[in-house]
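All protein chains but one are shown at their positions in the complex.
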Amino acid sequence: MNHLQRVLFVTLSCFILSAALVPSSWSAPVQQKNLILATTTSTQDSGLLDVLIPMFEKQTGYFVKTISVGSGQAMKMGEKGEADVLLVHSPEAEKAFMGQGFGVNRKLVMHNDFLLLGPASDPAKIHGAKSAAEALKKIAQSGALFLSRGDNSGTHAKEKGLWKAAGIAPEGQKWFQETGLGMGETLNVAAEKHGYLLSDRGTYLALNKKRHLGLEILVAGEPKLLNIYHVIEVNPAKWPKVNAPGAKAFSDFMVAAPTQALISHFGTKEFGSPLFFPDAGKTE
Amino acid sequence: MDLILEGLVKAFQLLASLDPEVLGIAMLSLKVSGLATLFSLVFGIGFGTLIALTRFPGKKILVSLVNTGMGLPPVVVGLFVSILLWRNGPLGFMELLYTPSAIIIAQSVIATPIVMGITIAAMQQLPANLRLQILALGATRTQLVWMLIKEARLPLMAGVMAGFGGVISEVGASIMVGGNVKGYTRVLTTATVMETGRGNFDVAIALSLILLLFCFLINYVLTYIQQRERPR
Partner (left out) sequence: MNQPANVLDLKDLKVSRGGVRILEIPSFSLRENEFVSLIGPNGAGKSTLLLAIMGLIQSESGSVRHRGQEILSDASRLAFRRKIAMVLQEPLLFDSTVYENVASGLKIRGVGRAETHDRVQNYLERFKLSDLARRSARKLSGGEARRVSLARAFAVEPEIIFFDEPFANLDAPTRQSLTEDMDRIIRDQGIAAILVTHDQSEALRLSSRVVVLNCGRVVQDGSPAAVMNAPVNEFVANFVGMETILEGVVLSNLEQQMAVRVGEHEIDAIGSPLQGEAVYCCIRPENVTVSVIDPAHTTSARNVFPARIVEISSLGPFLKLRLDCGFPLTSFVTRESFATLGLSQGGRVYASFKATSVHPISKRGRVG
């Protein structure tokens, strides 16, 4: 064979050789054993999944790929059939998702709550406010610094809802700053700048334990501040390629009694109180 | 300020104690980027030499394309590779998305033009008559190519190092096609982004230090290579 053919042959064989060198454990396992779980960063960051996923994998033999993105993106993945099961906390968007037929078997899993945090000095004097709306109005009126995630995550969606309920449009105002960052980072920014922000309890507690943030819980416990998690299986009728049995197994697992018990204890040792409250089977 | 100091202290503690998760992430980075570099070495030097040593119509356009490829933003590569690998994409049946193999593929796409471009430049910079001299010594075509590659071995090595440096420090493609799955596709760069987002600066700094170490080693070798002269 001539020069060109010889070169092509050698290169092709090297290509095949190096592909063969890829360890067999990395070659894609059989489809049925892979499960793609799309969830949110705050769920991942709390560390809960680091406990639950290995348990689930051991019990069922599935290999779970946890992809943490914002709630918005997670649901988009579900819409495209690129994920098998979702664990999200953005109820309004979820209802639309279900309404369009992208998901089946939406089940309530757990909840935790959001907190309105701020500097100890509390310049806007929101401590003791009876509702989130009242607190937000005070912040807007006093022009105190407020940090928003601004990234269409579940937390951000919640926050936008609260501003709307309070009848305030904060975008563009000087005291309203959008970081576009994750929850942990935004907490850090608020700590540095002595600003107010909305955060979920889990991330706050975890971060505060590592380094004292200097932010106080100023408003909490209001029903509107509840952060509710659902597990949704992606509709196999729309996307035949999804791992429907795997999704169902995960969904069942999340609401099973032992799992729920584990959820109720998660974090108590470290933080004094649990980070999540199991809700399976309850009505909303 | 104390944020950084605190982070540095904790980072050294993590490294000194050989924290298994941190080490695991570092090893995975090396393996994934190493394999991608190996692939780019074979393909890049192979095709680069072929392009440099042969004359064909459209050669200039091809070389420009390769050079453009050298500057491909990794995140763009990540986007296109993930589109290919999506379940509903053309290669979805291969089930490669969110696996280390996907990262290797994306990083190979990033590194190969780098190695190829530098190979082409290096081979074309060999003295014009060297080829004649080698043929005059009675070399076969294969011997000729092999001897030319040996002569250019230093800049070729620099190209491979540049390719490796480029992929071990990229994050855009790794996140998109890898998914940052714990213990599976979490590499130094993606882990650093995640830990920073969580506010875990100590871990983020520890990971960054390791990454910096790799970059320093690469550059050290590159600098050493650059300082050597050519024979007459």
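Letters are used for the chains, namely A and B, taken in the order the chains are written, and counting of residues starts over at 1 for each.
Here is the rule we go by: a residue touches a chain if its C-beta (ideal position, glycine included) is under 8 Å from a C-beta of that chain, and two chains touch if they have at least 3 such contacts.
The shown structure was predicted, so the numbers you read here are calculated from the model rather than taken from an experiment.
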Touched by the hidden chain, restricted to displayed chains: B
From B:L30, B:A139, B:M157 or B:C215, residue that would touch the chain that is not displayed: B:A139
Positions on subunit B where the hidden chain makes contact: 127, 129-130, 132-133, 135-140, 143, 147, 150-151, 153-154, 228-232
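The working rule: only the chains that are shown with their structure count from here on.
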Centroid spacing, where centroids are CA-atom means, of subunit A and subunit B in whole angstrom: 32
Sites on subunit B touched by subunit A in the complex: 3, 6, 35, 38-39, 42-43, 46-47, 49-50, 54, 86-88, 92, 94-101, 104, 141-142, 145, 179-182, 184, 196-200
Residues of subunit A defined as touching subunit B within the complex: 3-4, 6-7, 10-11, 14-15, 18-19, 21-22, 26-29, 31, 34, 36, 41, 45, 50, 65-68, 80-82, 181-185, 187-188, 203, 207, 210-211, 239, 241
